[in-house]
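Got a structure here, written out as structure tokens. Questions coming.
One chain of protein is taken out of this complex; the other chains stay put.
By letter and in written order, the chains are A and B; residue numbering begins at 1 in each of them.
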Amino acid sequence: MTDIEAPEVARTEGEFTVRQRSQTRMVLRRFVRHRAAMISLVVFVLIVLWAFVGPHLWHYSYQKFTPDNSQPPSWKHPFGTDSSGYDGYAQVMRGTQTSLKIALMIGLGSTLVGSVWGAVAGFYRGLVDTMLMRIADLVLTLPLLAIALVISSRSGGSWYWIAIVIAGLTWAYVARVVRSSVLSLREKEFVEAARALGSSDTRIIFRHLLPNALGPIIVNATVLVATGILTETALSFLGFGVQPPDTSLGLLVAQAQTAVDTRPWLFYIPGAFIIAIALTVNFIGDGLRDAFDPRQQRVRQ
Amino acid sequence: MNPTTDLAGREPILQVRDLVKHFPVMSGGVVRRRVGDVHAVCGVSFDLHEHETLGLVGESGSGKTTVSRTVLGLETATSGQVRYQGRELTELSRRQMRPLRRELQIVFQDPYASLDPMITVHELVAEPLRIHGRYGPGAGDEVRELLRLVGLNPEHGNRYAHEFSGGQRQRIGIARALALRPRVVVLDEPVSALDVSIQAGVLNLLMDLQSELGLSFLFVAHDLSVMRHVADRVAVMYLGRLVEVAPARQLFARPAHPYTQALVSAIPLPDPRKERARKRVPVQGEVPSPVRPPSGCRFRTRCPKFADQLTESERAACVEKVPELVDRGGGYPVACHYAESVELL
Partner (left out) sequence: MTDTVLEVADLAVEFPTEDGTVRAVRGVGYRLGRGEALGIVGESGSGKSVTALAVMGLLPATARIRGSVRFDGEELLGLSDARLSEVRGKGIAMVFQDPMTSLNPVYAVGYQIAETLLRHNPGMKARAARERAIELLGAVGIPSPERRVDAYPHEMSGGMRQRVVIAIAMANDPDVIIADEPTTALDVTVQAQVLDALETARAETGAALVLITHDLGVVAGHTDRVAVMYAGRMVETGSVEDIFYTPRMPYTLGLLGSLPRLDREEARLTPITGSPPSLLHLPPGCPFTPRCPLARDACLSAEPPLRPAGAEGHLSACHFSEELVGTGAEEVFETAGADSEALARFADAAPLNTPEEGTV
């Protein structure tokens, strides 16, 4: 029996049907399923938009005072006014904006520094690792608030200095996490493959190791943003954070301490925003952590 | 496979002499001390000729994977020489070794772990070109050609490795290894992780590539049947040493070393009548620990010849003297004091 013919039968690309989901899509899918995280994401995005776009749409500025002093919330002033007549709505918007800027910068800065630090330590191991991580450990032992107080009291109140100071103390957490990720990743065969191709160490770290450690990095970044908000609040509360005429949520709360009973809107409204931001960011972090969880990977055939 | 070509006259492209690799075993605790060594590779010497496929076969603990890594400098040899086209590789610094990596490539065993999951297939295959500064204009087409070469659809270059099947991923690995047009390719169990029907496709591909591109293969595997199919010469390893090196046909038809005989007789044949009629060389026990290998001939603790056929005085030689890998009359080197060819298949 020779030449068995196979007439035109549509050959489907069966190989790609199930595996279509790229990793990113899988992660997104799992995130979307985490209801608390999704709601938090929406709320957070709304807050951010409100804080950054809102001031341009509002007729009062946070810097100019109005003739209405110590007014409770009304249609004219939705968040009331304080004793000097500053509009509460504008103040809280501005305050949120500043606090967010600080928190996001903390998240970004310490993640960048910490990731590279941890990756280099984990990759080279040995003496380099020991030295780098001892420094990181040292930084971790420093009392965050105390140091921040000292440094920021000398630097004036600009928001980016505060962010830099806090980031300069929290990067060590990220470094730890990234280092342990890299320690296990570096044993993977695709790293050996890169070496076999003649790849430089820098290339291996930035092209192969860090992208694969993205899961824990992102999750930690959200934690840092939440920590950032709360730390800035604490600093400003103690008077060492943002200084007037600029304002932040922490500062607003600090200034409203004495008015808690008489003019509660000045205290509780910024306070609520602080809590809202910290909570939503935490939930987003939870959702991301679940989404990146390797144990939930689809079973490989 | 080129069974009829005489390899004696050809210059070896790769020469390995007395290669030794020990891994230190560290104690646990606060102060980690070296408490012993894993003798992974103990004095291995062989030649790889141009256009030939040399098979390196052994079971677990044989050291074959360590040899493959050490030859390429991915592990630093404890001692020994590796000469590529006359140049001594073990003395080169990493920077000096870099340009040579274009000519000495490797294909890994695990199709799931050897490809970075965060990089597209196109980038995976392009990486060697980028690393060596060869990703210029037209390189995109080069990458597509490479994908086509190994039987993949170049349109799928923007997908990620995990979207492909095991056999396809292995092909991606092969395309990556070929990108810089190497002369020697080390293949570390390239088909062991694949289903049998897929294995065949990758093996056919490798053989086509070798014959058309004139590559020299160092093919490491534990599966003797695969070895028989692809290798010109086969080197058998046991516990860090070579025990027999012979042309494939010879080795399988009339092996001389008791370990090779045991291996050949242990492989089940997919042929019911032959399988039931076969002569078996039984072997006792398990592979000894590579931390404390037996003295003299390392196979003696499991060797059926040692157990059943040798006299006391003959056994003494196995215990005290390491058998050298030399020709003992069969035409090919065997490392056994009492080597005797036996027809098994």
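Going forward, a residue touches a chain if its C-beta (ideal position, glycine included) is under 8 Å from a C-beta of that chain, and two chains touch if they have at least 3 such contacts.
Model, not experiment: these values are computed from the prediction.
Of the listed positions B:Val264, B:Cys297, B:Leu325 or B:Ala339, the one in contact with the omitted chain in the full complex is B:Val264. Listed residues B:Ile106, B:Ala161 or B:Leu205: the one in touch with the omitted chain is B:Leu205.
The omitted chain makes contact with just one of the residues B:Arg17, B:Lys274, B:Arg292 or B:Lys321: B:Lys274. Contact with the undisplayed chain is limited, among B:Gln96, B:Ser295 or B:Gln309, to B:Gln96. Annotation: of B:Val44, B:Leu224 or B:Ala246, B:Leu224 touches the absent chain (contact as defined above).
By the touch rule set out above, chain B reaches the unshown chain at residues 1, 3, 59-60, 85, 87, 96, 99-100, 102-103, 134, 145-146, 148-151, 165, 167, 178, 180-181, 183, 195-205, 207-209, 212-213, 222-226, 228-230, 249, 252, 262-276, 280, 282-287, 345.
Heads up, the rule we're going with is that only the chains that are shown with their structure count from here on.
Residues 72, 74, 97-99, 101-102, 105-106, 108-110, 112-119, 127-128, 131-132, 156, 159-160, 162-165, 168, 173, 176 of chain B are the ones that touch chain A when the two sit in their complex.
Chain A meets chain B in the complex at residues 15-16, 19-20, 22-23, 188-190, 192-200, 203, 207-208, 211-212, 214, 300-301.
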